[in-house]
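Some notes on the structure that comes next.
One protein chain omitted, others in place.
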Amino acid sequence: MEIISLGTLISALTWSSILSLMAIGITLLYRTTKVPNFAHASFVTTGVYSATIVSLMGFHPYLGMFLGFILGGLEGLVLFYAILEPLRRRRSSIFILMIATLSYDILLYGLLNVLADDLQTTYKILARMIYYSRLDFSIGGVPGVAVISLLALITTVILLYILLNRTTLGVALRACMENTALAQTLGINVSLMLLFSWFIAGGIAGVAGALLPFYTMCGPYIGMLYIAEMFCASILGGLDQIYGAPLGGFLIGFAKVALISVLASFVGPWITEYAPIIPLAAMAVALVLVPKGLVAIKIRRG
Amino acid sequence: MQLPLNEIALFMTDFLALFGVYLIVTISLNIQRGLAGIPQFGLMFAIAGGAYITGNMATRIAVWILGIKTDLDPVIDCTAVLSMVNPMLNTQPMTSFILILIYLAIGATFGAVLGLIQVAPAIRLREDYLAITLLAFAEIINVIATAYKPLLGGAFGVQVPSVYGWAGGYRYGVATLAILVIAAISYLYAEYLERTPLGRTLKAIRENEVAAASLGKSLVKYRAIAIVIGSALCGMAGTLWTLYGEYVTPTYTRFYWTFLPWLMVLLGGIGSNRGALLGTAIFVALDKLIIYYKHSFEAFLPFDVVWLDYILLGIITAIILIYRPQGLLPERPYIPKDIRKRIEEKIKQF
Partner (left out) sequence: MLKVESLNSGYGKLHVLYDVSVDCDKEEIVAVVGPNGAGKTTLLNSIFGIADIYSGSVKIDGEEITKLPAHVIARKGIAYVLQMINIFSELSVEENLRISASYAKIPDIDKKLREIFEIFPILSERRKQRAGTLSGGERQMLAISIGLIRDPKILLLDEPTAGLMPLYVDLIIKKINEIRKERGISVVLVEQNVKKALEIADRAYVLVSGQIIFRGSPSDLASEKEIMRLYLGMGE
């Protein structure tokens, strides 16, 4: 008796890759700006609709990854430049920054819904049910999205590595991540570096979003649906290590898809409805066992 | 002359009911964040908890108190069971009143229990990690509520006894009144709490954990107290809202019950109860007005008015954060009367 099918494993792989892509951005932003980015939800959703727009223009929606990168990146850019940087200059707390990303997320959510409505009426498509799996290609029975998302993840990780270790810009970025004050004294333009990181992170999220419709049905809510899981993957992988994000992504992705499938074959299909709890539980366990975030002693100035 | 007055009365009742429920929630948030400094991004947890436990148990309890004999499941067959319960309640205001009190007690208690569950992470995690953890925790309750059918009948939800049915045509008015009474009590309690040694200790901990700890105050105990009190209030809010609508579905989302209250408190001023009052009033009014005047908006808005809500919300919050992060009515330091007198005398000397 087969406990787990190949199809499920491939599905787990796909979801892990996409989730990892989403989590990398969150970890990157946390390392540079020290803030958990709630707007990542909307960056991802923007990726979804980038794929839609590209397909409406007559191209294959996979090409939406490029548009998604640009639009997601721009959204990240604007968030930092218009909202976060002024707040940083005002020496606002991490907390205020977090709420700021949340407010931007809400704003984008509204705009994305307007977009969806507009696309629906103008192009007569079901803009709240974007699902492209039938447009996907297949390699020996394996859905194309599994291959493409894994490739996208690997490419992203490699490019990030090259950027951060072999380019001056990247090394400056790492300096900022490690020690912002010191980086400043060396003449590094910290604001510019941060701006750049927001562009990259937003862009990566956009790419992930463009892949989503090949895996599951998406609507404007899709980013918000998975944001908690994205945070879980980031935290599990360790927020202080960018390359930990894929680790967290795979652990959670496989736990959620593969593990649930295994459990279902033992206890019955009803357990699949509880799948969303797994990432949350995993994160809670991670935080308990490896307390990276112990209550820090805050000594206020003045 | 009847019609316009009726319309206004309806709008006001509608507005005040929602306002009252949200006020309890924002007061709770003020206690947890404003007073104790806890980044409570899992606010929805206790609210949903209160609502869902009420949904699950309300009919059961009513059946028991009214002495009705039935084999039907109060959740799955709620309509059938309530067709027996409600006619009886409609003629028994006293029993209805007692039921309300019982439901509130259950909601508050369950809320408090959920609060206790949140204490474990709260005492060990740093602010940003804690915020996300509490957020994640809260998500769990909706997953369970939707998946576990016996709880609330799944996604369809469940009907609850009509505890205001005895008031006939005025039932919404009475329901609103009940909400406002609890809201007022919560507000007064929060104000009182600030002036007690407990309240002052919480503030001290919020400002400087090290100093507070050095005074021998147990951080764990006080943070726990704040969360439990806050969650109990939230539980009651959930119960009240369920009783108002006589129905509950597992749709207490974090947008409406965590983020919105945060924005209300932010607008009013974190830590200030008057601010919470103002912030809540403004947001609820804005929301209601947008919906009521939907048709006028639709004339010149190229999109659905509902999205305007989100767009405005996002923009307004960003503006508040940048230009007035302390809110409209920021917290004022509380100085006990006798000390204040002495300070004023000293100043006069100069």
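In this document, chain identifiers A and B correspond to the written order of the chains, with residue numbering beginning at 1 in each.
Note that in this section contacts are C-beta pairs under 8 Å (C-beta built on N, C-alpha and C of every residue); 3 or more make two chains touch, one makes a residue touch a chain.
Treat the numbers as computed from the prediction; the structure is a model and nothing was measured.
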Would you mind listing the shown chains in contact with the chain that isn't displayed? A
Among A:Ala175, A:Met217 or A:Leu247, choose the residue that contacts the chain missing from this document, as touch is defined above. A:Ala175
Where the missing chain touches subunit A, by residue: 90-91, 168, 171-172, 175, 178-179, 181-182, 184-191, 301-302
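In the analysis below, only the chains that are shown with their structure count from here on.
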Just the number, please: Cα centre separation of subunit A and subunit B in whole Å. 31
In the complex with subunit A, residue positions of subunit B that touch it: 39, 121, 123-133, 135-137, 139-140, 143-144, 146-147, 207-210, 219, 255, 259, 262-263, 266, 303-304, 306-311, 313-315, 317-318, 321-322, 325
Residue ranges of subunit A touching subunit B (in the complex, touch as defined): 34-36, 83, 86-87, 90, 92, 94-96, 98-100, 102-111, 113-114, 117-118, 224, 228, 231-232, 235, 270, 273-274, 276-277, 279-280, 283-284, 287-288, 291-300
